[in-house]
Structure formats: C-alpha cells, structure tokens
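One chain of protein is taken out of this complex; the other chains stay put.
Letters A, B and C name the chains as they come in the text, with residue numbers starting at 1 for each one.
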C-alpha cells in the first residue's frame, strides 16, 4: 500500500507544493490524500480539488484542523506523514504539532525561522520518535552522490579547495512590489527570517558543500549585499569558508545575477583529483586528474558507483531532472517510514536524506553569515549551540 | 477523479512499463490500476504487486482476460484506457481488442508489426470512436515544441536542410545472446518486424523530423547495415531524405556507435534561421540567424512561445527530463479522453499527441527504408497506401 | 636561415593569403619575401607592400614573371618555394611552372580544376623531384592527430560508422551578386570547377575522413543541391559513403545552413571505442568507450600521444586555433624542404602533410560526387584512374 501524505501550504500560486506532490508520488510509494493548502478556507478546498485532485473533505482550513481530524481517522485511512511547505516562519509550529500528533514529517528548507527553533525541533523529533526529512532536494541527484562517494573513498585525496555557488537572476528587479507572491514572502523578514538570498538558496549551497565533502564548515567571513533599492533582506552574498581539517572555499549566492536561471554548482579539488557539477546539466559529473584526461561520469552510465545507481531510474541518456532528484528523497523517506512502521527502532531506520541535523547546520550558517556580514566580514565560527 | 489505466506488457525486466506508469501519473490525472504484465501468470501478479503496487485481483494472466474482466466492472471502477507496451508484434491484436472492448488506447511505437496492420488499426480506431495515442514521447519536450512553433510561424523561412539523428551504442556488442531481454526481442524479426535499429529508434527520428517541420518525407534512399556478426536485423543505417516541397535531409540511426548514450538530435535550417536540439540536453534550443548572434532558448525561460510553455511544469533552471516529456503526452491524452467522456465528438477532441497517422507514417518509413536498402539505396517513395 | 616563400594570389580582398603568411611564419622557419598577388600590376604591388610589408621589387605582375625573375636571383636570395592561393582553375598551371622552375610548392585545395590535371600534376612533381604540400589545414590540429593515432594503434577497434560534416551558412543568401569576391569565384564554374560547396569544403571533410581513419572511401551515393535560386553550383550536399573494408558513413556539406559558422566535425565509431571532434572547439577530443565514462583529451593535456604533442606549441589551457593548425603543415613542409636541400632523396624526406595523393583523391571524390548526384544518387566508385 502507498503511504498517505498530507500537505501544509502549497495552495494556489505556489510552485513548491506541486513539486512535492510530483516528487512524492513519482516512485509509486506515496499518494497525496489530504492538505491544508491555505489559511483561506475556500482557497484551500479549491487548491486541493483543482490542483491536487483531492476530495473536498480531505481539504482542511488550517493545519491544526488537519492534524486533529486526520488523527481521528482509522489507521488505514489517515495520513502517514505531513509535508510542510509553508513560508519559513511556520515550519516550526507545523512540524512540532505534526510530530506531537504522531505523524512523520517532511519539511522544506530552511528548517525553521531561527537556530533556537531548529535546536528545539530536534528535541521534539527525538521525543516523538518520528522520521523527519528536510528537503535539500539537490542531494538527490545521482551525480552528487557519485561526487560524494568519490570523496568518501578517497579518490580525490585530502580536499583543498571547494567552490560552491547558487546563482539566480529572478530578483534582479523589485518583483516583491509587483504582485509576485514568491518574491513577497522571500523578501519579508517576518516570513523569511534574518536572511533573504543567503537563507533561501545560500543554505542549499552550504548544505550541498557539507553533504558532498562530508566535512563541516568551521569558520566563515561573509559579505552580504542588498542591491535592489528598498529591498529589506540581502539579495546577494559572497562568503569565504574554512572547513574543519583544512580545506578552504568560497560560497557565492545571488538572486540578482540577471539572466542566470538557477545555477547551483559545486567544484571540489583534492590532492589527487577534482570534481565539477552544475545543476543546470545535472546528469554529468566532470572528474579531473592531473595525470590523465578528464572524464565525464553520467547518470546511468558506466563506471559510476552504487550510491549514484540507487538514485537513478532510467538508462543513461534519458535525462533525469529536478523532480527525479527531489523524488529520491521521498523514496528514501518512504523506506524509512516503512521500516519504522514495521517496528524497526527509529535509530536503525535508514535515513538516507537530509535531516534536522542539516537543518540545524543550515540555521547556524545563516546566523553566522548574517553576523559576520554585520561585523564587516569578521571571521565567525559556525556554531550550533 | 483520476483516469484509470490498465497496462499490457511492462512486467519484470521491462524498462518501459515503469516509464509509462511514472509518466502517466506525473500530472496527477491518471492512476495505474490494472495490468496484464506478463503471459506468465505468477509473473504478472508479482510484477503488478511488487513493481506497481497493485492489488492482486487487478493483475491478469493475459490481455484478453484483462479486457474482458475490466469491461465487466462497474463504470466507476473499470479502467478508462489501455497502455500497450508489449513487443511490436502484439501491438495490433492488443490494441484492436482494447478498442473493441470500448477502451481508449495508448500504444508504444512503432504502431504495429507491418504497414497493413497500421492501416487496419486506423480503421478500427475510427470505427470504435476511441482516442488512440502513439508514444513518440520525444515530441513532448518543450524545446521541440518551440522548434516546431518557430517553423510554423515562418520564423526560419522556407526549410532547406534537415539533419536528424538517433545514435546509441548499447548494441555494439551482441547482447542478445548474453541474456539481455531488451536486446533479444529487438533483434528478433519475429517480434520486432523487418527492421531492427531503424524500426526501434529510426522511427523516432523520422517522426520527430516530420513533427517538427510539419512536412512529409516523400522519397528516401537508404543504406542499412548489420555490423554485429550473426545479428539478424539492421543495427545501423543512413538514409537520404527528400521532403515534399523541397527540403532535403539525412537521417542517421545507430545502435553500434559505441559509448553514445541516447543521442536523438535534430537540426533544421531554413532561408532565415536555424534551430538545433539534442535530447541529451533537452532544455536548450539553439536558434541561429545570419545577421545576429545565436540565442539559446530554454525550457521555462523568457521568449519561448505558448506551445512550449504548455509543456513546461517548472521555472527555468529546474531541469525537466525524459519522464516529464513523456508525461506531456499522457497529460494531453487525458484531456482528450475527458473531452470524449463528457460528450465531445471524437473529431473535436484536442488530440495534441502523436496518433495512428504518425503510426502509419512510421510503418511506411520502415518499409520504404528496408526496401530501398535491399535495392542498393534506390530512391523509394514513402507511401502509406 | 629561414626559408623564403613566394606567393601567387592572395592580394587585396583575399582572406586566405594572409592566413598562409601568418601560418608559414608562425614557427620562425619561413619568411614571405615575394609574390604575384594579383594580375593587376598596381594592385599586386599595393598588396605586397601594404598587406605583406614586402619591398616593391619583389612584388610581381604575374606568376610567370615572378618565377622567371626569382629563378635568376642568387641562390641565397631567391625564394625556396611557391605558395599557390589562386582560384582553383589556376592551381595546375602555376604549380607546374613553379615545379619546372625548380621550386617546391604549397598549394591550396582542391589540388586542381579536374582529376586529369591532378594526375598530371603528380607526374610533374615526381619528375621535378620537389616537395609538394596540399593545405588541407585541418589535419594540423593536435586532436585530429590524436584521433588518427587512436585509430592506428587499434584503440577503437575495427571501424564501423563514420560521420563527417562541414557545415557553413555564409552562402545562405546570394552573396555572389552582392559584390562578395569570395562568393563570386566559388560559385563560378569557370573558376571553381564542376562543384561548388562539395569542392570547396566537401573535399576538406572527405580528406579529413580518409586522413583520420587511414581508410579509403570506395563507393559513394550523392545528393547535391542548389538551394539558392540562380546559383550555378551546388551549395549543399549529403553523401552516403562506403569505405574499403566495411565501414560506412555519411558526409554532409553545406554552405546554406544559416547561422552556422564553420563546423567541420568528425565522429568515428569502432568496435571498441569512438572519438568525436569539432573544429569549433578544436582543442578537445571526446573519446568514448562502452564500459567506462567518456574522457576528453585536450591539446597539451595529459594522456595524449606523440603525434598530437608534436603538433602542439603551448601548455594545456592555452587555446590553439585555426592558424596554429595551419602552421603545423608549414612547419612540417619546411622540415621536408630542408631535408631535401641537405641532400636527402626526395622519397626519404618526411612528408608529414597532405600531398598530391590527397589532391588526386579529392578530385576523384568531387568527380564521383557530381556524377552520382547527376545519376540520382547512383552508387559510384571513387576511382583515381
């Protein structure tokens, strides 16, 4: 039987709600059956029925109602988990109530509104003994998993230089006053938090760097900017990084790089080899060596390792994209939920997806980046305490 | 309510069955509920329950049983349409019985085993007044639709040169004797028909050329080859093309181009402009002009036209791939089925997907290509009568 | 001491004369000292002094005068060789007189106006015991030499499929009536010969295919077109190829592929591996295998073989281009001339550049391509007799 999913947020005008629905259902193990898509009742029902094909009585006015009423349904009908795709300031209350109601949780990044909230959320997750996945979806790409594997087996040698970027141009103009809902909440401190660009996409870059290298950023020196006049949060930033154990790097994030679509890229150089990847052509991984020609590993192609193969659905040459990568997280989440459901201790479930640990790191990154920038790029320790 | 889909073929070891399931369900309008996945009863049930999460009583021993028993289910339970993903020789009998049983049909390409079968199938479709879609899935890519639109509005001027290729390398060795089921039936004349490579992938290239240009190939001169010793069907071919109205071109198809994944590409050059596209990077369309720099149009990006936008789900920079393109056909098919169900005359349903007409053209192409090659590349008229 | 070069043709309005001058002088072993740049006396002098910085008394009215008067100069002043860059119909008379005057010859392609002329020229070269180089300049690219080497050592296995293209768009409009001198003579049968596009650039593609594979085209089936109204020679063509020993291929040449700059590309697929190269990014060679990721060999990079290294001047990452490749032919030509001058028997001089043999093959190719096209693409044997 498929796992049943309930969504909070993701109503009309949302892009990410549909993404979660498609990603969750792609591998045939999950089905969206309920949701509180909007705080406006009519809108929630309209979203549920028209966008998601749900029956009206599973479309709720708000998340509290949804969690309460779903809890009261028979076990073979009620949702198994809740996906949280609201603006950032609601992540913590929704997730906490979902956990307390006994549901597993999938939550969009950044995990919470503040670092203390993220730390608190971790406590709640542990107490609830539920599965919690954070959708740093770019980790689902097979070639990211290949890159990470190459680091893990030492193929690249000790890492030295790390360049990670997340560059967009869609906020080069002041869309937030032109009726663009995506722009509105992302540039509103009361819904986004203390950071704009660096929280919205810088966290993805940061998490990707730590995920791929399996190493932690220890110090950072940040220069955040707000280029668009009257914007209230940063829309661009450059951050020097020092990782534990010696590697150094740079993280660039921007939403004002006019004309650039969505270029998350990462390059790692070690003593023996290097890898280069860009989300815009996600099925290729350039692997460089000093003593032989560079090679290009491909999703589904020869020579890639098991972690990449596991995240692949199609033969080489059949491009897999953003949704497929996203779906890898849901596929692995579903496996963990089933293990949990069949009695496996929570600590023994395979949690092959970003978790609240990534969320805490991400919030600590945001706080350190903002603090450093406010102190004229002072080197700031990234601490999660 | 979602449309209910029944599948014939696509059992264990099949790649394409899962592809159809994922593509059909992606947009939330279709759900696979039944299937005759294998002629082996246990295998069919195992496939249905394990690969597709179906309940056992909707997994049938064979397509005849499925069509009969599904017909007897209440209207709100039985399947709405049948997807045919068997080897080629079964397309005609399955499709015909499905139509006669009152179901709409989605069929894998090539449409049938022979041209007469395809012509016959068209008659049956017309008689049955059902929707029939042929999954030339590559037509679903947004940038293919942009290319076609540029031709249609005359932006490229009168076309002159057309290069279309479908190049693979996976059959460079004799996999058909090494237990590879995909290779087995594709190289077996009793299941594939008179052509190997040219039928399996050459038809995709042919259809893409006619689809994108909206012009018909009138004459061809073909040189087919079998490079792998003891193989029974062609595994490579080069074909000169002459289109109605003057354009000329070349079609190259190969399954022995060692190391090449799945490179379907098309280039069109008219009097005023040109376009170039490759399935390996499907979200870009190069558009060339003589008097200004070439531009690259992108899925979801600025400047693309409505037919491309309609086939796009995500903002620019979120790569869409093979499954998303495939799903466009199902999405459009579902719309036509709903229109039909709500009483629209069959001729007025929007059939924005390849149909039996494409299937007939494809079969005529195969027959002409084989005939020409057998006559030392004699120019052969492509006729559908 | 540098070799002294005299040029015939290449006056004002010529592009190729300057190219030859730059290429010849690049490696410091040759210097242009004389020329008959135009049949118009004033123009010849003006070209020589202004374009090439020569002293007026080495700028001649015509090639006969140049060859005569240079012959009479002291041995340490007179030219060592003649470069022929006239329209095609003058190649033979100029080259023959140069040889008879005792000079070595560098000649632009195609070698002559007709096949009989090319055969005759070979006799003259043999008689004169002079060095003759034909500037199929694209053979000078290091990555072409790497590709050829990979074929020669059997790394790709027995070849099966060969795709070669030379695609341009600059003649998409009827420039020949708009005062473009390059277009004028290239579309004029009295100066170009029986073929337009296929002679001008098709020969480059043909020669590159034979050079790289070290195999000969035996049969061809050709479909040449003239798309621009009132043009007198072909401006586009597609040719099926059958090589001695079994490989098959396609040659596409076009000058009406609007917006395409100068895309000479070649792809070779054998039983074990494949290579792909395009002149537009000439410093990369894609090398494909069935069992491991594809690699990209680079000019000056690790893993490339001696023949490529010899043709390279700069470390990897310092792009070498068209002129550098061209200069490789002159560098090798200069070496052969010096060997000859120092008494090495002509047959023992290292002639690592295209010669009259390539010229004869090229003329035979043109004649066969035109003949086949005139006979509705009849398979035509490529014969040099």
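Here is the rule we go by: a contact is a pair of C-beta atoms (placed from the backbone, for glycine too) under 8 Å apart; a residue touches a chain by one contact, two chains touch by 3 or more.
A quick note: this is a predicted structure, and the numbers were derived from the prediction, not measured.
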Touching the left-out chain: which of C:21, C:91, C:204 or C:267?
C:21
Out of A:16, A:73 or A:250, only one touches the absent chain, namely A:250
Of A:35, A:274 or A:319, the residue that touches the missing chain is A:274
For the chain left off this view, which of C:313, C:338 or C:378 is in contact with it?
C:313
Where the missing chain touches chain C, by residue:
1-2, 15, 18-19, 21-22, 25-29, 52-53, 168, 170, 260-263, 279-282, 298, 300-301, 313-324
Could you list which residues of chain B touch the chain missing from the display?
287, 289-298, 301-304
Chain A, residues in touch with the chain not shown (by the definition above):
160-161, 163, 169-170, 172-173, 221, 223, 225, 227, 236, 238, 240, 242, 248-250, 252, 254, 256-260, 267, 269-274, 288-290, 294, 376-377, 379
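Quick note on the criterion: only the chains that are shown with their structure count from here on.
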What chain sits nearest the middle when you go by CA atom centres?
B
Rounded Å distance, chain B centre to chain C centre (Cα mean)
43
What whole-number Å value describes the gap between the mean CA coordinates of chain A and chain C?
55
Check each residue of chain B and list the ones that touch at least two other chains.
170, 260
